[in-house]
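Only one protein chain is missing from this complex, and each of the others stays in its spot.
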Amino acid sequence: MPALKDTQNERDDRRLPIDRVGIKNLRFPICVRDRDANPQHTVGTVSMAVDLPHHFKGTHMSRFVEVLHAHGRELTVADVAAIPQELQKRLAADKAHLEIRFPWFRVKKAPVTQAEGMLDYGIIFEVNADGAELDFVVTVEAPVTTLCPCSKAISRHGAHNQRGLVTFSVRFHQPVWIEEMIEMVESAASSGLYSLLKRPDEKHVTEAAYENPVFVEDLVRNVALKARAHPRVRWFRVEAENFESIHNHNAWAVIESGPA
Amino acid sequence: MPALKDTQNERDDRRLPIDRVGIKNLRFPICVRDRDANPQHTVGTVSMAVDLPHHFKGTHMSRFVEVLHAHGRELTVADVAAIPQELQKRLAADKAHLEIRFPWFRVKKAPVTQAEGMLDYGIIFEVNADGAELDFVVTVEAPVTTLCPCSKAISRHGAHNQRGLVTFSVRFHQPVWIEEMIEMVESAASSGLYSLLKRPDEKHVTEAAYENPVFVEDLVRNVALKARAHPRVRWFRVEAENFESIHNHNAWAVIESGPA
Amino acid sequence: MPALKDTQNERDDRRLPIDRVGIKNLRFPICVRDRDANPQHTVGTVSMAVDLPHHFKGTHMSRFVEVLHAHGRELTVADVAAIPQELQKRLAADKAHLEIRFPWFRVKKAPVTQAEGMLDYGIIFEVNADGAELDFVVTVEAPVTTLCPCSKAISRHGAHNQRGLVTFSVRFHQPVWIEEMIEMVESAASSGLYSLLKRPDEKHVTEAAYENPVFVEDLVRNVALKARAHPRVRWFRVEAENFESIHNHNAWAVIESGPA
Partner (left out) sequence: MPALKDTQNERDDRRLPIDRVGIKNLRFPICVRDRDANPQHTVGTVSMAVDLPHHFKGTHMSRFVEVLHAHGRELTVADVAAIPQELQKRLAADKAHLEIRFPWFRVKKAPVTQAEGMLDYGIIFEVNADGAELDFVVTVEAPVTTLCPCSKAISRHGAHNQRGLVTFSVRFHQPVWIEEMIEMVESAASSGLYSLLKRPDEKHVTEAAYENPVFVEDLVRNVALKARAHPRVRWFRVEAENFESIHNHNAWAVIESGPA
């Protein structure tokens, strides 16, 4: 077979470098070890990109997929960390980017009966390579309960409460465990969530939330205080969104530490 | 220009009629009048289909869009009701189907201060024509507050509560207003929602919800009782989903009246 | 501690049985074996429900989660099939329902270079128990390429083509493999999709699609013919949706075999 034309490799003369070009929304199995070294199998959604100098017409999209598949049928965290540098080499790029999002599970015991259930969180790993420099950001999306301090203070009884979602990202000096990040978030809320609660547990979490009201502002500040005090965290961003039980819109707050 | 080949019109010999064929997910402006005859402009997402006898290779997709556009740049409810019969004629079909979904707004006054705010609901109109028969289903998606009776009964203070979504569909003898359907749902819940609540209002809805706890089961039963008692409703289906503030999963219940 | 009040167990006198009540949108790990008996770990989204007689105020939501967790930290297909009967027993219900949706991967070789890549599909298992009867429905959501026969027939060169999604459900006499269902769909389209295609492969799939144009109507008929001819399939429904490359709406068709 004669060689097929390599259109991507042609010269481009628009003199416009491209910041990011690659693939998005590719699903791939992933295996993550937890703090106790147990493997957890889950499914990631991957995007990858490189920069493209102005004189090339296109990148080679299939190479992104080859680099991904070169690690076998399941990615590990080590693979995720290595891929941007492999992309730099394989695609002769200065910069490379990988993002992978996946659901992640943690066994939680109910607070009174100690009944075990699994709770799901969202995790995002983002790795950027720029020349020899690597930048790693870990994000945890953790659901929580928030109970409104104002509603409690002004009402004869009860207080509106709701599910909230905290999106907490860190850059670090030394790795921080997903479990640590989750604990920082759950202890900052009115209560953590559980998949399995028997009646004594439901009594416990109802009362605990009532005794520990937090605004969305308190929630992000509480997480920020913990992040600032953590010896291995060097940058953070925390965003909280409350799916208000009395409104059809959400309350929302963000704190970001200094520059990355 | 010579005639272009009409591939769709060719004979098919697989002897397989098609139940539904058409277009989906087309956005189009719509105008709906409320109970006070005020027009409300909003945006619909439309699907349309016809059946296709076994001997035709394909339908003519552009005719669906022509039938829709024949009504001008904004659909009315009368247009929506007429389109299935126009599709039957235009596409020589026995059966035709139209579904349109759109957000819809209602001015609500806060319960104490009477401050006005607008709350958004989801509406679905579904119209099916089969020969000379027309079937019309109206669905309202209304957000509400639910407060858990069990959590209240067992806890020293407080009770978990959350936003819920009720999906309420009816077929009718004589038309039922969207506003009536919304009122049937909101009065069945622990509280309705509001976009604008000042502190005295927040106190009111917090206390009202605490005094009116409902399980997801109560919610669908309360709506079902109202639907059964309504003189113009001849069929209904009510589904409720609570975005539990203490779990990361939802509670869910459904009641459907007898056959349509 | 004194017994906590069991509100759910109270008598209800609205005389309204509930068709379905339970939980929705709970994520849980799952393990599925493929045709070669290799285990595949993935993540499911679960809903479960039972019917509720008119005289009970509520169901016991935590029991759904207990039944699920009784199978350990990862569900298998055997667990999925057994759960509805366990729900009937545990919740004293006549009817029980389980639905689990999950992404699923299959290694596919590129058609010319034989380069291996993994492609993702969506799978849904639905199991309904009614008294002693069990009903099992398996659904595959498979992405494909469709190339328009009309566009090809009327144009000097080229033809519009696009990604489509086929949702193919079966009930069966004897189990049908997910892989078989995928093959029935992919062979009914202009081409199957691949995650990894080198240039000779891209040439191959481009030409193959051009030589094998299908309307959305052809696609559902082709799958229906295969389903009808399959000795183990006793009921099917096939729906196809094309994300038209020349429109911002989709083309759509459905065929369902006789009653389930």
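As written, the chain order gives the labels A, B and C, with residue 1 at the start of each chain.
The rule we apply is simple: a contact is a pair of C-beta atoms (placed from the backbone, for glycine too) under 8 Å apart; a residue touches a chain by one contact, two chains touch by 3 or more.
These numbers come from a predicted model, not from an experiment.
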{"item": "Displayed chains contacting the withheld chain", "value": "A, B, C"}
{"item": "Contact residue for the chain not shown (choose from B:Arg35, B:His54 or B:Lys198)", "value": "B:Lys198"}
{"item": "Sole contact to the chain not displayed, among C:Phe102, C:Tyr194, C:Phe215 or C:Phe236", "value": "C:Tyr194"}
{"item": "Residues in chain C touching the chain absent from view", "value": "119-120, 143, 145, 147, 150-152, 154-163, 191, 193-195, 197, 199, 202-203, 205-207, 209-210, 243-249"}
{"item": "Hidden partner interface residues of chain A, rising order", "value": "4-5, 7-8, 12, 14, 16-27, 47, 49, 52, 57-59, 61, 149-150, 153-154, 215-218, 220-221, 224-225, 241, 248-256"}
{"item": "Those residues of chain B which, in the complete complex, touch the missing chain", "value": "1, 4, 6, 26-29, 40-43, 62, 65-66, 69, 73, 103, 105, 107, 115-118, 120, 195-200, 203"}
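Convention: only the chains that are shown with their structure count from here on.
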{"item": "Chain whose average C-alpha position is farthest from chain A's own", "value": "B"}
{"item": "Chain occupying the middle, per Cα centroid", "value": "C"}
{"item": "Separation of chain A from chain B, taking each centre as the mean of its C-alpha atoms, in whole Å", "value": "34"}
{"item": "Whole-Å gap between the CA centroids of chain B and chain C", "value": "25"}
{"item": "Distance between the centres, which are taken as Cα means, of chain C and chain A, whole angstrom", "value": "28"}
{"item": "Residues of chain A whose C-beta touches two or more other chains", "value": "120, 195, 197, 199, 203"}
